[in-house]
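Complex shown without one protein chain; remaining protein chains in place.
After this line comes chain A, so read on.
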Amino acid sequence: MASHSQVLVEEKSSVRILTLNRPKQLNALSFQMISRLLQLFLAYEEDPSVKLVILKGQGRAFCAGGDVSAVVRDIGQGNWRLGAKFFADEYMLNYVMATYTKPQVSILNGIVMGGGAGVSVHGPFRIATQNTVFAMPETVLGLFPDVGASYFLSRLPGFFGEYVGLTGARLDGADMLACGLATHYLPSTRLTALEAELCRVDSSDPTVVSAILDAYTQNPHLKQQSAYHRQVLDVIDRCFSGRTVEEIIAALEREASDDWISTTIRALKKASPASLKISLRSIREGRLQGVGQCLSREYRMVCHVLKGDISKDFVEGCRAILIDKDKNPKWEPWRLEEMKDRMVEQYFKRVEEEEDLKLPARKNLPALAMAKL
């Protein structure tokens, strides 16, 4: 076990513990980490001695997302296809996890954002703690919730998925458990004991893992400001069910103003108009599609985002938030109504001279995993 390695591997009889190990970057997924994870997951699936895989993060984050700074650098050098390769591998990893034949337990004891959700939510067991902070913040980066988020967000109750995906709202562990993004919740102090018990598992039967986790899980109270309280959920269902982003914002503005409403409207106005529109459509299509179709569609979309043929908001968003950190992106188009339907439409077409994402044929459908949601 080399400590400089970006993915640490521990072998505990039938169990493999994988630790994302770039704590300074909040375990943001590098190209190297994705390749390594993919390689390990595929190998474990073939290896009859492995029954269970645990995924966790080093330090205060589980995983803060994909490491997009490298991708932005590639785009700057006129090489968006290198970035596309990064996303293709990442989505492949998401797909393998979503269709995995052995249980994956993800321990979300810290930040889980974007790509971090992609390497955990598709698995059948997601454990949240009091330290968990979840968000899909892509729309303020000029991107859109990818990594299969159009599949799992669209399957959250009511229109909560639209809310989480469009606003980038933060959820805590209790929220995640309540809406189904997490399957279990426990105080982080209990993690060591749980891990030790999981390491004794000698079966890939999800009910065995489930029984262990069920003994540890708690039912935390939602925080005062949680968006998962009934009265807020009602507002979310009323507003985020709107047919278009414009209708959603108009509906929010019609509601009696309070902190939550103004925060939510502000978040939407801060986000890239192009991102908002393609994200909404992606979630709406995703609701009707399988996880493979979702990832293939997202791959087409991300190729357009990287290529910048319709909008260059991704580069601009990363500049404003991650690089210059002036938090003042100049979106193009600037207003929602300037982002026309036919421009949105473009994102869903194949990029010329770019292959569609080729996903391997897999026997295991993701039904079981998603039934939890």
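Rule of thumb we're sticking to: a contact is a pair of C-beta atoms (placed from the backbone, for glycine too) under 8 Å apart; a residue touches a chain by one contact, two chains touch by 3 or more; residues count from 1.
Going forward, contacts and distances are computed from a predicted model.
**Student:** One chain of this complex is not shown here; going by its UniProt record, which of these names is it: "Acyl-coenzyme A oxidase", "5'-nucleotidase", "Pyruvate dehydrogenase E1 component subunit alpha" or "Trafficking protein particle complex 8"?
**Tutor:** The UniProt record for the chain left out of view names it "Acyl-coenzyme A oxidase".
**Student:** Which one, A:R36, A:R190 or A:R284, makes contact with the chain that was left out?
**Tutor:** A:R284
**Student:** From the list A:Q77, A:T192 or A:T207, which touches the chain that is not on show?
**Tutor:** A:T207
**Student:** Among the options A:S154, A:T167 or A:S311, which residue touches the chain absent from this view?
**Tutor:** Among A:S154, A:T167 or A:S311, only A:S154 touches the chain that is not shown.
**Student:** Out of A:P23, A:G59 or A:G242, which residue would touch the omitted chain in the full complex?
**Tutor:** Only one listed residue reaches the unshown chain, and that is A:G242.
**Student:** Spell out, residue by residue, where the missing chain touches chain A.
**Tutor:** Contacting residues on chain A, toward the hidden partner: 154-155, 157-159, 207, 210-211, 214, 237-238, 241-243, 247, 281, 284-285, 287-288, 290, 348, 361, 363, 365, 367-368, 370-372.
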